[in-house]
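Removed: one protein chain of the complex. Kept in place: all other protein chains.
To keep things simple, chains are lettered A, B, C and D as they appear, and every chain counts its residues starting from 1.
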Amino acid sequence: MTQGIPLNFFLIISTLMFFIGIFGFLTRRNLITMLMSIELILNAVNINFVVFNKYLYPQQLHGLFFSLIIIAVAAAEAAVAIAIIINIYRNFKSIDVDNVDEMKY
Amino acid sequence: MVFNDFLTMRHELILVCMILLVLIIDLCVSKANKTVMIPVAISLFLIHTIIGFLPAQSGVLFGGAYHSEPLTVLMKNILNIGVVIVLLQSAAWLQKEENREKISEFFMIMWATLTGMYFMISSGDFLMLYLGLELATIPMATLAAYVHHQTKSAEAGVKFILSSALSSGILLFGLSMIYGTCGSMYFDTIQTAYGNAPLQVLAFLFFFSGMAFKISLVPFHLWTADVYEGAPVNVTSYFSVISKGASAFILIIVLYTVFHSIAYLWKDVLYIISIITMVVGNLFALRQQNLKRFLAFSSIAQAGFLLLGLLGANEVGMTATIYFVLVYIFSNLGAFGVVSAIHAKTGKENISDYNGLYKTNPLLSLLMMLSMFSLAGIPPVAGFFGKFFLFTSAASAGYYWLVFIAVLNATISLYYYLMVVKAMFINKNDNPIPYFKSDAYTRVGLICAALGIFVIGFWSQIYEIITSLAFGVIK
Amino acid sequence: MVNYAYTLLIPLIPLAVFLFLGLTGHKYKPIVSGIIGTLGLGIGAILSYATAISYFFVNHVDGTKLESIKAFEIPWLHITENLTISLGSLIDPISVMMLVVITTVSLMVHIYSIGYMKGEKGYHRFFAFLSLFTFSMLGLVMATNIFQMYIFWELVGLSSYLLIGFYYTKPSAVAASKKAFIVTRFADLGFLIGILMLSFFTQTFDFQTLTNPNGPAIANNYGTGFMGLSLITWALLFIFMGGAGKSAMFPLHIWLPDAMEGPTPVSALIHAATMVVAGVYLVARLFPVYALTGGDALHVVAWVGGFSSLFAAVIACTQTDIKRVLAYSTMSQIGYMMLALGVSGYGGHDGLGFMAANFHLFTHAMFKALLFLGAGAVIHAVHSNEMGDMGGLRKYLPITHITFLIACLTIAGVPPFSGFWSKDEILVAAWHHDKVLFIIEFLVAGLTAFYMFRLYYNIFWNKDTHYHHTPHESPLVMTIPLMILAFGAVVSGFLPFHKMVTSDGMAIESHIDFAVAIPSVLIGLIGIAVATVMYRKPGSLPDKIAGTFKNFYKWAYHKFYMDEVYLFVTKKIIFRYISAPLAWFDRHVVDASMNGIANTVDATSKSVRGFQSGRIQQYGYVFVVGAILLVLLFIYIF
Amino acid sequence: MFYFLAAMVIVFSILTVTSRKVLRAATYLLFVLIATAAIYFLLEYTFLAAVQLTVYAGGIVVLIIFSILLTSRLSEKAPVASVRQQILSALAAGAGAVLTLLTILKYGFPQESVASEPTSAVQIGNALTSYNRDGFALAFEVISVLLLAAMIGAIVVARREKLKEEESNKEL
Partner (left out) sequence: MNILTLFVVIPVLTVIAILFSKDMKQTRLISAIGMGIQLILAGILVYSYLGMRKAGITDEFLFYFDALWFKTLNIHYTIGVDGISVAMIALTSIVVFAGVFASWTVETLHKEFFISLIVLASGVFGFFISLDLFTMFLFYEIAVIPMYLLIGIWGSGPKEYSAMKLTLMLMAGSALLFVAILGIYFYSAPAGGQLTFNLLEIAKNKIPIEMQRFLFPFAFIGFGILGALFPFHTWSPDGHASAPTAVSMLHAGVLMKLGGYGAFRVALYLLPEAAHEQAWIFLILTGISVVYGAFGAIAQKDLKYINAYSSVSHCGLVLFALLMLNQAAMNGAIIQMISHGLMTALFFALIGMIYGRTHTRIVSEMGGLMKIMPFLGVCWVIAGMASLGLPGLSGFVAEMTIFIGSFQHTDTFHRFMTILATTSIVVTAVYILRVVGALLLGPVKNDHFLELEDAKWYERLSTVTLILSIAAIGIAPLWLSDMIGFSLAPMVDKINSVTASIAGIF
């Protein structure tokens, strides 16, 4: 199934996805969409790990486990992030990024 | 898992059991006297610290995933002492009515983050390192947003969680590349296999930026000021003292063990980053009015000095940096102790509110002065020795000009530290902070901090112990 | 060889008196301090007479060389291996002569001022300063090395400052003392530089090694040239500058007329007999070095002496304040002595100038002190310095009148009195050396006679002004010193100076050279005649003559505006154009640069403040850009 | 097949990032996750794909959708970032992408040994629990502590004084 597809293609996709995630993080005005772009970044890294494990070091499952753990951590992180975002919503009545800059200089 | 394996991992295990214990106790304690949790938790943690000091043989468990040497044990003990003092200082704040029912959660989350740091320190592979890092940062965000009905604390929470998410994303990308190039997550295999191919350099730099985020070095430091200002005082002190101290320890271990082979590279990175961090840290600190923000930028500048130590040859560099971190912890604890004591009583945070403090409560202002001098590096207190050994290690590697820039920065930093001293001693103030007697916990906390500042300096054995331990680490 | 160690006592007694009076004087009645001071000086005088007699007559075999004996010496400070400063006393013809002069005049002034200063506040302070002055003058005279002389030179400067500024409540006295000290201090700077250069080349301070002809100083190093003159000559010129400052020679004379602000006994002691003569003594002390190392230094000395004597004589003719007249006459007489030294050679007969200078120094001390004390008595009686409100005092002050007349005759150079002998010797020496200088001195002799008798007639003859309270003769305690000095002025002419004080210690035979003596007496008499004609009786003659060369008279009256020049130099240049801009420079440039650094740091921190904008995305953005920059930097640049 | 999945991933991620409507962005995110799960299938990591599908697609996206519903009215469009910021971050992200791609492509990875049998669940199982070299027992324990701490933290932060409808806590 997978022969013939060189490793680099996967890496290209994952890096592109990674940097799209970063672009998303930097431009989206809504806290939750920022969260989504973080999910994108983490997925990109997952692909990386899986691909490396599959292609380069099939004997042990470091990559696989690492991505498993990343998924778990991402879940925890998302939960906490959303809890905080809701808290922000309750305080600021809006989750737009720009009004969250009360503390500066 | 033979018994002495348990012994080597005793720090983490006991702490996890304590978290669960607090969870259970919290259930059976009625809502009214939640405050009883504070003495319970503090005594629990005291026991834990004492156990921590018991001698234990070093060992490698879980097939390399967890290793514990006397040096890592020492680091954990230092963190323990720091946390004890933070807990003591936060007692007054916790007894306030608005977080009356959240006391046990506070302890649980704090100890969870502490376990995260332990795992990071004694991690044997990048997986454990990453896990420890996440365990240390995610609950921290909730701590930052602890006083959730306060807008500032909420904002601090969201800023921290999102920035740390981004930084862990980049860190992971770096880790994936390391995994890609070296084939295994374990430190010992990577250590030998790590060449200087461009991809490996990129991977290391991404990894380094992730870690730099935690120590708030300059390009990655922007979150520090807002989070420190937003979070409640004791959480900020936990942030700046424990979390920064732990990540500094981790950086030392990782740089010296794993990336030992590309030392020339990261020494140049540190050279540039330390200069920028010191300069920017000082520049921003000059104009601060809010004490928490002020201490944030001063801690950024101190992080800049810290990097200087790492430039030295490995044993000398490591010892100097660890010693400096120890001194940094105690001086900051002193400062934060005073700030939290005053904040707990009067809620004031600005430097201008501290005018004429000496007239009303002399002891507090004396301790604040001592910690300021220790941060600035003035002789009688430990800060001077810390800075001196740091610069000696940097000079031993021949970075004279860097030492000169660093010492000049120290002089600029002296300016804004003296601003605080000036406020307390010289400025007149019509309604200074009235005299107040802080409760038992805070006073004990303050005395420990004061003792630390003095003793560490003169008592040369501490430096000797660190040196002897440091020699064992680098294989 | 007689042990002259006791000579050390001579300066130490006044020092003891000074310390005693200074610390505890104010406890006793004023008269007590006066007596203690005079007693101290009396013992000193007796001791110095004894030394003089024993040195010149008792154990000196005629015809042999008068040795200079180092009576006592202790090392005071080791500077380098061969340069050590030591304190001691040197017995030598000129130093013994000076001992006698200083102690006698100082004794006379002490006795005189017991009466003169009666009723003054700070009586004991006056006597303390007087003995301090005598101590430092004696110390200067007995110096064994040039550095000890410099030490006492400064002490003399200090005591003259204290004495001139005695009436310290009068602003003019304060200004005068300050001016005196600063001008002499400026001259001392020259002296110090001279000492430094001299000590560098000859590697010694000691007079004996310096002055012996085949010693290091003279023998080897006047070859290395520097702008024409040899370095040793430069050193000597600088030293002479120091001497000129102290002896009020031409460029540095401005402080002398103002020094008259001090009480008259002070001017008598300091500005007549001792301090001003120090310059002459200095040149005399180093005379062998001056003479034998190419005479250009001496040449300068001669010309400076000559010019200042002429310059002072002209001004003296126009002054109305009697003390100013005497001050200028002192300056012109000192000019005389300098000229005498300038024209003299070394050893044997052509050392006549040296002998004449010292002889004139001796006699001048006597009669000038007498003149000042006399003037003091007059001022004491009339309570004013101006000639205008004097006149016809011969009736009221008989003793002063007679003694004043004797002194005027001596200074004018009338034969029997000592003035004639010493001035004549100088004129002879000048005649042999340089005709032009002789003519100048000849003219000055005439002018001296003229202004002295102008002064005499104005005070004692001229118009009989009526005095609201009749001036009374000064008490005995003031008149006795006048009489003693008058006797001294008369007798001292006959002392066999040529045997005692000569340039190389060997006696030289001296005779009256009539070809020079007669014209000098004649010019003196002419001077006196002109003065009698003009001032004997009140008349309009002097104003008419003054009218003829109007502006010259006005110039001379205003001391050729020298004071204004100096004032301009010090006030304007030093204060406004050097120190004020310097202070401004310090405050604004150097200081500002330090503050500048602080301000730039502050400014950068203000400008960079915007960086921390509070927006999370901004943080994220900086984070990513930072990471990328790092990567870029370290992969593609390093 | 791979190319189709790759294209799907890239297109949908761009859409999630740029779409104005928040809810639509969430759906596009869902598609991206499914596409990645498909890639895992392609790489014969069936177990991982399953986990990905359930946890990510099922849990987190649902969570996000809930929070969107809770916090912002569906209709109004999310405000768009200032143009300057967009260009700047686009530039930064683009430069980063180019840079990393260059370094990755330049780095010659070791030979790809493709022929290997798919990993069976049994292998994953005992690797997960073994204590020695390549085992991840410790990681497994630590994850549980992390999740516990995250849960407590979330409750502390999200709790309202009056116990309103509790935020659904995490699966798994």
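Just so we're on the same page, a residue touches a chain if its C-beta (ideal position, glycine included) is under 8 Å from a C-beta of that chain, and two chains touch if they have at least 3 such contacts.
Keep in mind that this is a model prediction, so the values were computed, not measured.
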item	value
Shown chains that the omitted chain touches within the full complex	B, C
Touching residue (missing chain; options C:Tyr168, C:Phe494, C:Phe560 or C:Tyr636)	C:Tyr168
Which of C:Leu9, C:Leu39, C:Ile53 or C:Leu77 contacts the chain that the document leaves out	C:Leu77
Which residue of C:Lys118, C:Arg185, C:Arg394 or C:Arg609 touches the chain not shown here	C:Arg185
In chain C, positions touching the absent partner	75-80, 83, 85, 147, 150-152, 154-155, 158, 161, 165, 168-169, 171, 174-175, 178, 181-182, 185-186, 188-189, 192-193, 196-197, 199-200, 574-575, 578-580, 582-583, 586, 590-591, 593-595, 598
Positions on chain B where the hidden chain makes contact	316, 319, 373, 378-380, 384, 388-389, 391-392, 395-396, 398, 400, 403-404, 407-408, 410-411, 414-415, 418, 421-422, 425-426, 460, 463-464, 467
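The rule is short, and it goes like this: only the chains that are shown with their structure count from here on.
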item	value
Chain A and chain C, separation of their C-alpha mean positions in angstrom	98
Where chain B and chain C are represented by their mean Cα positions, the distance between them in whole Å	79
Rounded Å distance, chain A centre to chain D centre (Cα mean)	5
In chain B, residues with contacts to at least two other chains	127, 131, 134, 138-139, 141-142, 145, 148, 157-159, 162, 166, 177, 180, 198, 202, 225-226, 287
Interface hub residues of chain A, defined as touching at least two other chains	18, 21-22, 25-27, 34-35, 56, 60, 62, 65, 69, 73, 76-77, 80, 83-85, 87, 90, 100, 102-105
List of chain B residues in touch with chain A within their complex	127, 130-131, 134, 138-139, 141-142, 145, 148-152, 154-159, 161-162, 165-166, 168-169, 172-173, 175-177, 179-180, 183-185, 225-226, 229-230, 287
List of chain C residues in touch with chain B within their complex	598, 601-602, 604-606, 608-609, 611-612, 614, 616, 618-620, 622-627, 629-631, 633-635, 638
Residues of chain C that touch chain A when the two form their complex	609-610, 612-617, 620-621, 624
